[in-house]
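The structure appears right after this line, and notes come after that.
Heads up, one of the protein chains got dropped from this complex, but the rest are sitting where they should.
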Amino acid sequence: MTPLTRGAAALALAALALSAPVTSAQAAGTGPLRAVGIENQYADVIAQVGGAHVQVEAIEIDPNTDPHSFEASPKIARALAGADLVVLNGLGYDDWAEKMLAAAANPARQDINVQHLLKLGDDTPNPHLWYDPGTMPAVAHAVAEALAAKDPAHAAEFRANAKVFDAALDRWRQAIAAFRSAYPGTPVAVTEPVANYLVAALGAKVMTPAALELAAMNDTDPAPQDVAAQEELFADKAVKVFLYNRQVTDDLTRSFLDMAKRHGIPVVGVYETMPQPGFTYQRWMEATTAAITAAVAQGTSTERLVPGQ
Amino acid sequence: MIAGIFASSWVAGSIVAVLAGVIGFFVVLRGSVFAAHALPLGAFPAVAAARLWGLDLLATVLAFSVLGAAVVAALSRRTRRDIATALWLVLMLGAGELILSRLQGYSRAVYGLFFGQLLGVTPADLHMIAGVGAVAVVLVLIAFRPLLLSGLSADLAAVAGVPAGLLDLVFLTLVALAAAAALPAVGALLAFSLMVGPASAARMVCDRPLPGLALSVALALATVWGALLLASATGWPVGFFVGVAGLGLYVAGRLAGRGYAPLRR
Amino acid sequence: MLGLLPVGFLDSAPVQHALVIGGFAAVVAALVGVPTLLRGQAFVTDALAHVSSAGGALAPLIGINALGGFVLMSLAAALGLEAAPPRQRAERDLQTGAVFGAGLGVAALFLYLDVTLPGGSGNAVGVLFGSVFLLGASDILPAALAGGAALALLALYLRPMLLASLDPDLAAVQGVRLRRVGLAHLAALTLAIGLAAMTVGAVLSTALLVAPAAAALVLTDRPARALMLAAGLGLAGMWGGILMAWQSYVWTAGHAWPASFCIVAVLIGLNLAATLGRGLWRLGRRGAA
Partner (left out) sequence: MTGAPDAALALRVEDLSVSVGGRRVLAQVSFTLAPGELCGLIGANGSGNTTLLRSLLGFVAPSGGTIRLGGDGARRLGYLPQKVSVDPFMPLRARDVVALGLDGHRLGLPLPSRQRRARVDAALAAVSAEAFADRRIGTLSGGQQQRVFIAHALVRRPQLLLLDEPLASLDPSSATEIATLLRRISRDTGIAVLMSAHEINTLVPVMDRVIYLAGGRAAAGPVAEVIRSDVLSRLYGHHIDVLDVHGRILVVPAPGAGHDHTHVTRVP
């Protein structure tokens, strides 16, 4: 054995010794529970339900890139491995997290995959589930149950918090209902299908060619005919509002933004993650809905959501 | 400090390192660096196709990689190898984009192929990596001497009766196998870094092939383990440290080689 | 001739911009491709194109546009390569590979930061698959500047580049400054990749540089003719690809094929046709002799 191979062998042994599987650092009953929301909107819901008894961490703060082309760090792996509860979106939107949770299997940890919670098939085309008014109440209740199982002493508090959260969404639901009755069948244009669940709830119609939305979302080339169709929507003022993904912009989406502005179509910014600081999930959704209403009613643009509006 | 890095990541990283060290040694010796970059990345349409038609991912990636190896080996007899490789690569990336555009729904997962998730390696992945990796390493060790001889001189290999075309195909297939095994863990782009850096330093330090091979493997292992430790300490992704270490090893090799091997002759 | 084109093709603004800017990009890339292949640098081309992903990922972090980040990063990589140029081709490939790997490692870091830090907007990897139909009037100026600079470098340094690719020692004896020529070539290459990346995306830009130039070098040995042929083939590939992408909308009922794929496919088709045609012609001549 040369000194070199001996050194390598020693290193290997050391690595193996250090690589014992990580178990939850959290012994039941001591200190706050630890939870992770892969996207910060889920982290916000966990925080609202868990209150002071849960310490929450968010991973994706601002995905201004494709989360798939990013490699998670040991810091993230550590957070996931040590968590008592993880909420992820599913539908391939955060499949790196799915992989990592599978790699760090831990029976003591509760994983809430929102796709599975809502019983959605893998072929569901739009992963931006949080824009659906039905999603977060279900998530909040599931989170409450999961936390209650971990920390039975505070179970009642968690369930009450979930009810409070659900009730706090009433203002948003009322705004949606008001829009539905005031502006039925409003035509809208979009870049990606980010807020399409909200558009559907508002009773509005997405006029953008579906192939174009997919091309923008998946970074493939759009067809010139589809680009032209979208341009026509703006030029003919065939849409009342243009929903623009603030966080993932490229040449395609920027050119649409320019076009919409040129033709005086009001623009509303929509987000992949919850804008911070100053927003809660409820405030964010209310602000978005208010911005769409203002756009349709008064033709005002809200390109960037600002808290307190 | 190690908390947060799973045993399966250590094991997967170590297997990929051994594989990359062995295959990379011959990649460097035979000057097949470009092929080692293009073959893994040429699996891009395979990932998209597997999703579109619901095929088994590993089988599709393997099929595409081996097909790529065959095409590059065949084309490089007609035209220069680097050109054949470049054209194959862009055709595959273009085809990947075509297949991607046929997919409905959120399908950006295919880009995961570029960077991989060493920390997301599951036990099932581990079996696959170990299986494919073992096959590739055994094949390399079987073809050790012919690969060495034809790396030294294609003419001398031909005289000794080594079938150059077949050997070339076998070697490119081995590179493709190694790439397929490494994809889920370190991704197409960093598998390549792991093949080039350690091997290029090893051949400068060692005068003999077997110790050179052993050093290449040892350096690759050190790279992966070091990258995991540093990533754990800093919270940055593993791939960053692997890529930078690859360049560092190459530069160190160049400096070590300057003493005795004439660059200009 | 124009009557053969599909209805609405030439009237569409995206098509017009694509034909003009894409055509210009294809010609510049094909011209730069000829000395690039003669210098045996197909791999360098591909590596610089891929390293750009680091620039694309950096751009949102420091608040510049993606193309700027892309050119910045591949220029840095090019300078790194030229800092210590080795003589043998195998050695150059290795060096390229090492720089390439480091560039991608840096890209991994930037992409990680893009997702986990609050920051500006921008699609970090979108630039890797650009689209020719998104070019607009505002792209004409940057395209003209990058292309013009690449062509100027080419015009100034073409002869020393060819001589240096033929025999570096001979070139050195004739007073050619190899370092300067190498740097000029890499600068022209980076600009051409940037320009090509605007049209087909960074990872496919290699096609615009390699395919026409390789076909031209199969068809002729003379540099001047090769340059002209390459430019013609590049233009034909770009325009043919644009037409194919437009028509595919009809073929597959509303689901067009990506323009980048079409352009790459036509370019590689032309390359194969050139190689096969040359082979058949040689065979025919041998038969006649």
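Note that the chains take the letters A, B and C in the order they are written out, and that residue 1 is the start of every chain.
What we mean here is this: a contact is a pair of C-beta atoms (placed from the backbone, for glycine too) under 8 Å apart; a residue touches a chain by one contact, two chains touch by 3 or more.
Just so it is clear, the model here is predicted, and its values are computed rather than measured.
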Exercise. So which shown chains sit in contact with the chain we cannot see?
Worked result: B, C
For this session: For the chain that's not shown, point to the residue among B:Leu141, B:Ala233 or B:Leu255 touching it.
Result: B:Leu141
Problem set entry | Residues belonging to chain C that touch the chain removed from view | 88, 90-91, 286, 289
Exercise. Which residues does chain B use to touch the chain missing from this display?
Worked result: 29, 31, 141-146, 148-149, 151-153, 155-162, 202-204, 206-210, 212, 257, 260-263, 265
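By definition in this document, only the chains that are shown with their structure count from here on.
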For this session: Report the topology of the inter-chain touch graph, choosing from line, ring, star, complete and other.
Result: complete
For this session: If you tally contacting C-beta pairs, which comes out ahead, A-C or B-C? Let me know.
Result: B-C
Problem set entry | Separation of mean Cα positions, chain C and chain B [Å, integer] | 25
Problem set entry | Overlap residues in chain A, where contacts from two or more other chains coincide | 66-67, 69-73, 76, 215, 219-221
Problem set entry | chain B residues counted as touching two or more neighbouring chains | 97, 100-101, 111, 114-115, 236-237, 239
Exercise. Once bound in the complex, which stretches of chain C touch chain A?
Worked result: 12-15, 18, 53, 57, 60, 66, 108, 111-112, 114-134, 136, 245-246, 248-249, 254-256, 258-261
Seminar exercise, completed: Residue positions on chain C within touch of chain B in the complex are 37, 40, 42-43, 45-47, 50, 53, 84, 86-87, 89-91, 93-109, 111-112, 125, 129, 203-204, 206-207, 210-211, 214, 218, 255-258, 260-261, 264-265, 268, 271, 275, 279
Exercise. What does chain A use to touch chain B in their complex?
Worked result: 2, 4-5, 7-8, 11-12, 15-16, 18-22, 25, 66-79, 81-82, 91-93, 95-96, 99-100, 102-104, 123-127, 214-215, 217-221
